[in-house]
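As structure tokens, the structure follows; a few thoughts come after it.
One protein chain is absent from this view; the other protein chains keep their places.
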Amino acid sequence: MTTQTETGALTQLGAHTPLPASPDQAVLERVPNPHAELAYCIRFAAPEFTSLCPLTGQPDFAHLVIDYVPGAWIVESKSLKLFLGSFRNHGSFHEACTLDIARRLVTLLDPAWLRIGGYWYPRGGIPIDVFYQTGTPPEGVWIPPQDVPGYRGRG
Amino acid sequence: MTTQTETGALTQLGAHTPLPASPDQAVLERVPNPHAELAYCIRFAAPEFTSLCPLTGQPDFAHLVIDYVPGAWIVESKSLKLFLGSFRNHGSFHEACTLDIARRLVTLLDPAWLRIGGYWYPRGGIPIDVFYQTGTPPEGVWIPPQDVPGYRGRG
Amino acid sequence: MTTQTETGALTQLGAHTPLPASPDQAVLERVPNPHAELAYCIRFAAPEFTSLCPLTGQPDFAHLVIDYVPGAWIVESKSLKLFLGSFRNHGSFHEACTLDIARRLVTLLDPAWLRIGGYWYPRGGIPIDVFYQTGTPPEGVWIPPQDVPGYRGRG
Amino acid sequence: MTTQTETGALTQLGAHTPLPASPDQAVLERVPNPHAELAYCIRFAAPEFTSLCPLTGQPDFAHLVIDYVPGAWIVESKSLKLFLGSFRNHGSFHEACTLDIARRLVTLLDPAWLRIGGYWYPRGGIPIDVFYQTGTPPEGVWIPPQDVPGYRGRG
Amino acid sequence: MTTQTETGALTQLGAHTPLPASPDQAVLERVPNPHAELAYCIRFAAPEFTSLCPLTGQPDFAHLVIDYVPGAWIVESKSLKLFLGSFRNHGSFHEACTLDIARRLVTLLDPAWLRIGGYWYPRGGIPIDVFYQTGTPPEGVWIPPQDVPGYRGRG
Amino acid sequence: MTTQTETGALTQLGAHTPLPASPDQAVLERVPNPHAELAYCIRFAAPEFTSLCPLTGQPDFAHLVIDYVPGAWIVESKSLKLFLGSFRNHGSFHEACTLDIARRLVTLLDPAWLRIGGYWYPRGGIPIDVFYQTGTPPEGVWIPPQDVPGYRGRG
Amino acid sequence: MTTQTETGALTQLGAHTPLPASPDQAVLERVPNPHAELAYCIRFAAPEFTSLCPLTGQPDFAHLVIDYVPGAWIVESKSLKLFLGSFRNHGSFHEACTLDIARRLVTLLDPAWLRIGGYWYPRGGIPIDVFYQTGTPPEGVWIPPQDVPGYRGRG
Amino acid sequence: MTTQTETGALTQLGAHTPLPASPDQAVLERVPNPHAELAYCIRFAAPEFTSLCPLTGQPDFAHLVIDYVPGAWIVESKSLKLFLGSFRNHGSFHEACTLDIARRLVTLLDPAWLRIGGYWYPRGGIPIDVFYQTGTPPEGVWIPPQDVPGYRGRG
Amino acid sequence: MTTQTETGALTQLGAHTPLPASPDQAVLERVPNPHAELAYCIRFAAPEFTSLCPLTGQPDFAHLVIDYVPGAWIVESKSLKLFLGSFRNHGSFHEACTLDIARRLVTLLDPAWLRIGGYWYPRGGIPIDVFYQTGTPPEGVWIPPQDVPGYRGRG
Partner (left out) sequence: MTTQTETGALTQLGAHTPLPASPDQAVLERVPNPHAELAYCIRFAAPEFTSLCPLTGQPDFAHLVIDYVPGAWIVESKSLKLFLGSFRNHGSFHEACTLDIARRLVTLLDPAWLRIGGYWYPRGGIPIDVFYQTGTPPEGVWIPPQDVPGYRGRG
């Protein structure tokens, strides 16, 4: 796993970067939090996420929503996009995949707080959602609910 | 297949009738159209439909909507409920199941027109809808769209 | 059945009129169409409709929507409200009840065209809708769809 | 009741397993929590649930949503699907059915916390919802609301 | 007021019971809580409620939602339906009607907690909602919001 | 009634114009159609409309939507706003009010085609909608449906 | 300002009362709380509110929602309707108007708690909402969120 | 391109088939239309579709909906799923990709009629939809609108 | 006005192109229709559109949706994005702006058919929509409704 943390070395922003072949090969980058004096929350919604089932090799799809309260660093958003794209041909169970994304971001950013909601498309008629946060949200920071609609089948 | 068409013989209305074991054993009943002088449309929405996959024996679910313009007969609604319930342990493909329900009603009722929408729950991430009508709707009869929302996955 | 058609005799507008005991006792009133030179459509939405099941005496509920293109007369709206309220303790099947309301209005108003949608609450898990119009709508008149959402059960 | 808890003995994953004839015959299986070091929540939405009324034998339908915070074990999802399917020909009241599913999972998984929402289709015009959780949710774990829309009848 | 509390004497379940003529004549029945060892919540949604205005005798309509955490007893649901139906020809103000239903249930059931939301249809362009609960909900019990959409007029 | 049709005399655009005291006193203005060579449709949505009941003097409210296919003239939009505002203290029945607005515009603009939908707030629990168009829409012009949601009461 | 607080003197209920010319002339009336022994909340939704801009004299519109927990008195609802209608030709800024309605009610009713949400229509592309409550809601009373949808422009 | 048209040779149904590496390698299979005597429409909704941008290699996503009126053949649904999955690592422009899927199906099935809606996720803030049908739908067949909601950005 | 029509000269795709200063300076580019043998429709949704009011210089915003049936050419989508962006500091009335975009595309592409819906944000409480198409849509091509929700004010 390559983790780029020196901002002078941002290699992907403004260039045509090919999709990394796997999460390990993805270079997730960070830049200094430009507003480190303020406690605020950043949300990314990623409805274009796909990975592979490690048992069958069949595609899985998810809608991901990531919230975090930055500390000294914020994630560079193009590298985040490429990192999420790097799961495209990567086999991973729903729970592991969701949690691994969270942990990779936590390792890179050391945020005050982070959470991820993984809203997976149904398999066998039953979708799985995975909800993880690093702990009780910090006091005084505003973190709205994700409010992704539940799965309802048909009708 | 038992089809009861003599209205004096209505056997299920007002009684505790057990669920028929199969569509063939279900007694679908009709009564005279009390308003045969008017051209109108009757809609039944049946979100509580289930059958079995004939290959795997696993349950399938559908939301069904039936519209018809009666001729001399209308279907007795309790017998319709029991007829739909009789697919519970019956193996049938989505297309066949939807069309068979339509044909059974057409045989019984000889309606001016009938259609059925079968909105099946997703399998393999892809739901199948089946849309059948007996032909161009009769002129001058009002038949609103069924407007069952499309499947949209997650997010 | 009392049908009041002389506008000079409007007895209910501006008075405290008790709910008629039955549709037959309801006085449905009409007034001259103040815009008889124009072809237009009037819609009433009546989500507060209830009647009784003629078999069990149990309450039934419906959401009714009535569209009509007036001819020489329009219905007086307070008398319409009382007429609809008069079904409160009246036993009637869904189809008959919906069609009877239409026919009573047609008799009173002799409209260019009329339709009624009766959207009944589910019984036995299956709601019935009844759609009736007097015929093909007159050309050149604007009659938007009623677009009452379909029943979808739960979830 | 057969409860399979040895993961080496997973018998249903990857095989064509027939629907168990009853909840007692269903083999609900568990595997070790692959992320036992993290406090997270897993949600299953099951809009394809059906059982029988123990009084009348008539089918009942529900939309179920299960949330849990795993301890040492997580439920194997195919066995969960089969377990839920095993109620198909099983007679059970709404409250008991909902709570029994929760208790079976609690017995198998010994989770940090679990809740179930049973959103039953209307009977007699009135749907019943059953809401159960094992107790106050653990602090610091993120558990979004289930937000299943309420029943609204027609209109 | 007749309150039936002996479960051996259930008189309405499984029989064709006529609608009680008034709330006082309705026999609201209870059965032992089959899961008294668990703290859970039961919700009834009743969109088919109607009563009379005590001043004008005109019909009023409401959508009612009742949540309760049972103690030793649960309400028998058919008797609840008949009890709610017994307001059909009963005159009652919105506030009193909503609160009386709550109090009747509290008297019968002695629940750990109960609440009722009465969402009344607009009169004079302004609908009234009445929200009552017996007190702070018991700790550790899951009670989702009722989330009945607000009234919005037109457009 | 003052109708200003000479564009050199536009008196209200860019000035603070008081609300006209009545529709008769409102100066509805027109300007030349800047694209008279094209057949297109203009829609105004006016959810802020109010007038008075001519019988009781009580306020009425409506959501209005106006579509028209201009000929040589288009309406000046600030004068339209003031014209609609001029009904504020004007007594008018729902049907007359809706149709009068249409006719005033037709007189001023002589459009290829015009329609108005008046979606009135409920009175007595029943809202009235009025739908008027000048005739069959001209061929080849695109006129989307107004799709204003129907009234649904509560729940 | 005339405030009528003696219930024997209710002058508007059941009579044809003209719209008061200003809030000062409106007679806001109260009646004893018929359920003063219970802590409950009453909600009024008033989507038919309009006033004038004090600077330009142009109409303003708002959707108002009022929640209160009554003490010894409740507001008489017809007088509330007339009071709200009395702003029709009254100039007032959004904030002042919303807060003045709240204060007038608080003065009249001395409620345990009251709040008002004023959801104003957009001006200059930006709507203003005003949210006021008399203080922290009383413990143990159920007060659901108002959940009025936010303004979203177009698209 | 391998196209399997002999039904005896169905190779993928009921087996664990790996995802084809490209559309050319996908084996799209057909079976005889079991209801060739009826004119009906089949809809597949595929919200889990992804391909690659041929210029940048970056992932693209689409929600696809396919409607067809079968002739002698229907598509085998598992092979359809694998065929759609085979675009995962295939570079294709939005228009070409959508149309190619349609043409491949038309070649295989020779349907009475077919259409495809490709609802692509936004790039540069602007999503592209592609709508193709083989021609005017056959008369008398019921083909409901796809009604996929338009893209609306934020707010 | 510069219109680039030679595809060999595409200058903006794959480069960082600054926003053109005005529609006249924007280079709207075309490429050969890669599927000129098929009759299909392309839709662009552009919720990120803004221009200036020519009278006041204040910003205007619109949600635009463009549908067209290509002939020999299709528009290059990055040049379309830049063209739409070039209205940012350009003064134009709603009607003219919407129609000018259509005409520029028609001039460039000579399509079989084109339409544009301009859904403008409200001014003075009343939004304007502009609907234009080049004529009756070509037969046999599928062109779904745009279904952009109407403006509804607040509540």
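So that you can tell them apart, the chains are marked A, B, C, D, E, F, G, H and I in the order they are listed, and the count of residues begins at 1 in each.
Following the convention adopted for this analysis, a residue touches a chain if its C-beta (ideal position, glycine included) is under 8 Å from a C-beta of that chain, and two chains touch if they have at least 3 such contacts.
Quick caveat: nothing in here was measured; it's all calculated off a predicted structure.
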Selected from A:Glu48, A:Glu95 or A:Asp129 as touching the chain missing from the view: A:Glu48
Sites on chain G contacted by the missing partner chain, in the whole complex: 55, 93, 95-96, 99, 115, 117, 122-133, 135-136, 145-147, 149-154
Interface residues of chain H (partner: the chain not displayed): 47, 61-63, 119-123, 125, 127, 148, 151, 153-155
Interface residues of chain I (partner: the chain not displayed): 16, 18-19, 47-48, 50, 56-59, 61, 85, 88-89, 121
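One rule holds for everything that comes next: only the chains that are shown with their structure count from here on.
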Distance between the centres, which are taken as Cα means, of chain F and chain C, whole angstrom: 28
Centre distance in Å when chain C and chain D are each reduced to the mean of their C-alpha atoms: 45
Residues of chain D touching at least two other chains: 47-48, 61, 63, 121-123, 125, 127, 145-148, 151-155
Chains that touch, pairwise: A-B, A-C, A-D, A-H, B-C, B-D, B-H, C-D, C-E, C-F, D-E, D-F, E-F, E-G, E-I, F-G, F-I, G-H, G-I, H-I
